[in-house]
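Beneath this line is the structure, given in structure tokens, with notes to follow.
Removed from the display is one protein chain of the complex; every other protein chain stays in position.
Up next, chain A:
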């Protein structure tokens, strides 16, 4: 309502950016994200950073996420570093990263203590075995979902198959496998897909 209606066809009227966050706000924002993000933090991260706190515009967010997906490491971990660095340099990056992982670390250790304490109780064993089986099932579902878009690409499927053979069946170390498979994958698929 308050945005002045401009007559010229400039860039679309972006939502006003909030003031650049300080280290405390970065820490608090990512702490909340870490504690509430069950089963996938990415959609929540976009909501927090773009819509609720308005630290970045949608385009800036997509751009930073592109970098974070390109580099090794968890997307959200990298994103926290990149966002922190953009606003407050190294101190901001550390604040955001620590905020993101402190809460979940406390949570997993608490679960680990419970697991260790009660692992000899057959009912608790059953409970954790069922939990682990369900977690494995979710991983299978994720793999199938990622596989679906490749189903009409025989070359890509061949590389997937090679990868499963080398890593899951032959149990070869990751580093030499990647040294062979990554260039092969890029040459065979990336180049053709241009």
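In this section, a residue touches a chain if its C-beta (ideal position, glycine included) is under 8 Å from a C-beta of that chain, and two chains touch if they have at least 3 such contacts; residues count from 1.
What we mean here is this: contacts and distances are computed from a predicted model.
K.L.:
Between "Transketolase", "Chromate transporter", "Nitric oxide reductase F protein" or "FAD binding domain-containing protein", choose the name on the UniProt record of the chain that's been left out.
P.N.:
Hidden chain identified via UniProt as "Chromate transporter".
K.L.:
Any idea which of A:18, A:59 or A:107 touches the chain not displayed?
P.N.:
Touching the chain that is not displayed is residue A:107.
K.L.:
So which bits of chain A touch the chain we can't see?
P.N.:
That gives, for chain A, the contact residues 34-41, 63, 66-78, 81-82, 85-86, 90, 93, 97, 100-101, 103-105, 107-109, 111-112, 115, 122-123, 125-147, 150, 153, 155-157, 159-164, 167-169, 171, 173-175, 178, 181-182, 185-191, 193-194.
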